[in-house]
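Removed: one protein chain of the complex. Kept in place: all other protein chains.
Take a look at chain A:
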Amino acid sequence: MKLKLATIALGAMMAAAPAMADLVVPNLSYRTGPYGANGTQYADGFNDYFTLLNERDGGIGGEKVQTPECETAYNTEKGVECYEATKGSGALVYNPLSTGITYQLIPKVSADKIPLYTPGYGRTSAKNGKVFEWVFNAPANYWDGASVAVKYLLDQNGGSLEGKKIALVYHNSAYGKEPIRTLQELSKKHGFSLTELPVDPPGQEQKSQWLQIRREKPDYILMWGWGVMNQTAIQEAANIRFPMENFIGTYWSGSEVDVKPVGAGANGYKALTFHGVGMDYPIYEDMTKYVIEPGKASQGGQFVGSVLYSRGMYAAVVIAEAIRKAQELAGTPQINAAQLRDGFEALDITPERLAELGLPDFGPEIKMTCDNHGGSGMARLQQWDASTGKWTLITEFTEPDQEVLDPLIVEDSEAYAKEAGISPRC
């Protein structure tokens, strides 16, 4: 009886599953809530790149790409619901743009065997492909960012940060806490003092943290913020007349929505990035011709060229390249999630390939292997010019201090492997 019921149930489920025709890349986006202003632009870029591929090339390898959207509101429970709702449609890869949701999904995607791509966010130690078989976080992660920021400050100070005071203003969540361990190691190595100032999410309330900054007068401030927290922090910094060029945000604290509300006060603010900004790339000609002008752009294309739009587009570019690679490896355009994982692992986006895609020098070279799921970790800095309302790239792609990062990654990923009972591969 039991077996019979189970068979009937299984049969019903299989019949109910939709026919897997196209390549399905769900877009777990958020367009509402305190992070909505940022999430919207990212989701637009992500959708529009796949629309471009569909319109211009007829998809990837002749297969159209679908990006069904699901609203998570940056909330982990809704994220889980979205994951479950879309996974049955033959989803190839997930990119939830939330560290909290990523933590939730890592064990689930490992069990369901679906790749999880988290560029610039998520669990840093997922870079270790030996432990995290299904998770990819190239081109850069939080610890890379922290290290690149410190390297930049070293450059500014003639190679020594001895006796300097650096404050870290961070989102008091898994996301904001990620860089602390690295910064502590770096402070030991370079002799600067580190003040940690948590801001409770969503982050509009941070008066006391800035009072402390006024009292302690740090030489530099690093910020790990997201959503409304960024604008508030930049406004507070402008209010206390903190020298903006000494204020460096992470990847997620450096978009137009973060600085524009502060107006001229935000001039000179710096942030990390792992890709280029602006519209001076040949891809935008195609984008205009095939997506924006025919009116197929997400939200009418009002955010094209913004930092977060570019980042969403860049995530889509990497996923599309991984799909291409997977199709090549599998010998069929109809790939499944497991084949896409192999595609990610064999991914090699060279500068020539980027130029071919219409994005010359847009991102660092991404080369992933079985044990390296995080690429080179290179990032660069950008600076806000309030008068022109544009971000300018002020450094070249810089390599992080792998000497400090590698042991930390091994330590953290091995702790996870032990906790989750994973035996490392490769």
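Going forward, a contact is a pair of C-beta atoms (placed from the backbone, for glycine too) under 8 Å apart; a residue touches a chain by one contact, two chains touch by 3 or more; residues count from 1.
Everything below uses one rule, namely that contacts and distances are computed from a predicted model.
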Hidden subunit of the complex - UniProt protein name among "Cytochrome ubiquinol oxidase subunit I", "Decarboxylase", "Branched-chain amino acid ABC transporter permease" or "Na(+)/H(+) antiporter subunit D" = "Branched-chain amino acid ABC transporter permease"
Which one, A:Val24, A:Leu53, A:Cys70 or A:Val291, makes contact with the chain that was left out?
-> A:Cys70
State which residues belonging to chain A touch the missing partner chain.
-> 2, 5-6, 8-9, 12-13, 29, 31-32, 36, 40, 69-71, 73, 75-77, 80-81, 84-85, 87-88, 99-100, 103-104, 106-108, 110-111, 123-125, 172-175, 177-178, 180-181, 198, 200-201, 412, 415-416, 419-421
